[in-house]
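My questions all concern the structure below.
Shown here: the complex without one of its protein chains, the others still in place.
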């Protein structure tokens, strides 16, 4: 997204971004599919069994990428929302809107896979540790953004209101993380530590990275597709969109 | 008034309220999420010790369900009162208590039932076992309609009083206490292998009692409110 | 606008809100009584084991205080919005963030402060000792204004949205968590003889941060709301 | 190659439920999300056609 | 048909009016007049049965008007200061539910016609929250229009927020109802003469 010349402005209008997103999305989808296949191969057929956790540790190959994406997407969403609020650019607010559901899904996946991992490892689906708790709260922040947006009928007003909560949330996420961490360590020691042999660390890291890339590509693809829908909904009455063939 | 006309009015009230809820889906969801958040706040307040949390579980879930129901109550008549539809309801030739029952039913379907459905998930966060979860579900299923019915009286009484929310809480919470005690008690009794049957039948009795009594009292309160 | 005019406006806002609260004394009382009831409900839900209750005490008091503050938030701007006084406030030549601060101050004086004052009484019910009570008082004194300030943002954002109560809770409760953790943590730390100093200074830092940031965000949200 | 047989692969050393529960739900989420976006687009296009 | 005798109304510690007597028969328009705060709204709300008279009686077909009188309520249509619209619903839905609630059957075509009459055909699928003041009033009036089977219309300032054309249409609506043997009680501060078989005026002066 870093373009220093005037084209930056050009693509910041929904009208020009719409076809661009349409061209890019298939490429990102294809990349996501290829990387996912590679990542799954590494996860299941290259990475050896963990001598402590058995096969259960393979969950890491989706858990960690999902957790990363969940946090990163929130940040991206907040930045887009803030830009929309500050400069009243329509496209940035639409981007924020399009990111939120994907971010929420990533958060859900991180929670779900974490819970499924936690049961065999810790004997409980859920413990109140810093990372888990702040991930749960992140989900609430995403939902807050989405529901606030949905509760306001006028989309422009909804954009601006939701932007406020996105920004406030972004400031709070680190505060929440550290407060929960501190709170937790006052009560009990960290209960998670993944033991792994150095030899497998390399394949594992590779698998995680490939899967993370696949998640990246998937997110970009689905967000581009969604932003196209948002553009149609919002610009329904604009002249350019009424032109024949504009929606291709 | 003929019986079909009567039924049609009741159906119209339920259908309208469900449609409004559908249109404001976020509303329904948020009362649910409030429930989830409050349940999650408690471990943050009291610490993360799993053994402690297991004993707290049923109580916390019940207290949170009760608060969520109570919060949603403010919506039961307040909007109707503010926009004048309540006056039209009072003017309808049908018995007001029946229309009140219809509204309460719609309210429970959109606020109570979702709570009941997610409660087991929250129970898992507190490490409750399958049996306890089942009893929790049953107790909520019997208890939450009572909360909506009783709450209706309070909601009607506080109509039009500014800042009625807190006053509502004050009126309604004492009436909720028996439900809370039997509800949380049922789960604890089953955990202690004492059998939850007695608690559950008491909950059922409360439900029956409030089904008969509450709509009538609510209707009376509504008439006073619009005076 | 001259400085005296500015001060006069701020004083007028605070004085008006206090007078309204005085005229609706029941309101102030009810948010307080809600607090008391929730704290007292809790032992009913989880059983009356004194050792258990002592560990729970600070957490429960803090969670209840947080819920009481949150419930009262709905009143912060809703009436002003409905009757049009909010528009007049936005039109006033004074900086809106300052007027927001004044309103928040009045709100805290009528809802937060009473909680702080009765909290030690409730702590006694949970068998907390004198030291712990003192820390509880201090933590609430530092924490509740932060709750009002942060809550103001949520209250402003949900203005005019039907069913705003639950949405407000969804927006605000996640933001309240650090306050809850440091607040309840302070009391627990002092009970564990670890010293509550660190927790209290973090609470103070949160208060300062929100004093600077929250009124500004709230003002922004209010402008959006009246659009 | 880690797996002697298909059943071993499915069993995942006794953790099959957890591992496949994770990967499965993740896959379902992605598929549903993509499908939802596609459905949204289809209905928008249909609405558009009806308008013309 | 409607008999009001020795009616007295007190709000707070203030006596608004006393010893009010009148009888309304089919085709009669009751025009309630008076300065701001003279008790017009209070009188109409008493006629609806919302407000208890401090003294005196209101009876319909010989039976006292009170919470138990369901027969009276089934002959009544009321338009208050509030429009009785759900912001979340569209004008069409609002009308449909309001009529079903009060037990008046109406086909979709009739609903559409009423909205057409109110000049809201284009907005029938737009949520009521986004309508202007006057448009909201018109939706409410469409509900009244669809209640010709209700004998007695009680209209509290029906013309507020309406533009000139809408005022005229509303006037004609009420006139037609009266001509058809209906009855209406009405307050307004605007000078809108309504042709009626018989008109009864009540002047309130607080």
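By letter and in written order, the chains are A, B, C, D and E; residue numbering begins at 1 in each of them.
Just so it is clear, a residue touches a chain if its C-beta (ideal position, glycine included) is under 8 Å from a C-beta of that chain, and two chains touch if they have at least 3 such contacts.
Values in this document were obtained by computation on a predicted structure and should not be read as measured data.
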Touching residue (missing chain; options E:4, E:128 or E:162): E:162
Touching residue (missing chain; options E:52, E:66 or E:132): E:132
Residue of E:35, E:55, E:179 or E:198 in touch with the missing chain, whole complex considered: E:35
Residues belonging to chain E that touch the chain removed from view: 11-12, 34-38, 41, 81, 119, 123, 126, 130-135, 137-138, 157, 160-167, 189-190
Residues from chain C at the interface with the omitted partner, ascending: 1, 5-6, 8-9, 11-13, 15-16, 19-20, 23-24, 79, 82-85, 87-96, 99, 223, 226-227
In chain A, positions touching the absent partner: 153-154, 156, 236-237
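Just so we're on the same page, only the chains that are shown with their structure count from here on.
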Set of chains whose contacts include both chain D and chain B: A
Comparison of A-C and A-E by number of C-beta pairs in contact, larger one: A-C
Relative to chain A, chain with the most remote C-alpha centre: E
Chain A-chain B separation of Cα centroids, rounded to whole Å: 35
Length of the line joining the C-alpha centres of chain D and chain E, rounded to whole Å: 58
Multi-chain contact residues (two or more partners), chain B: 24, 26-27, 30, 33, 37, 44, 47, 79
Shared interface positions of chain E, touching two or more other chains: 87-88, 127
Pairwise chain contacts, counting only pairs that touch as defined: A-B, A-C, A-D, A-E, B-C, B-E
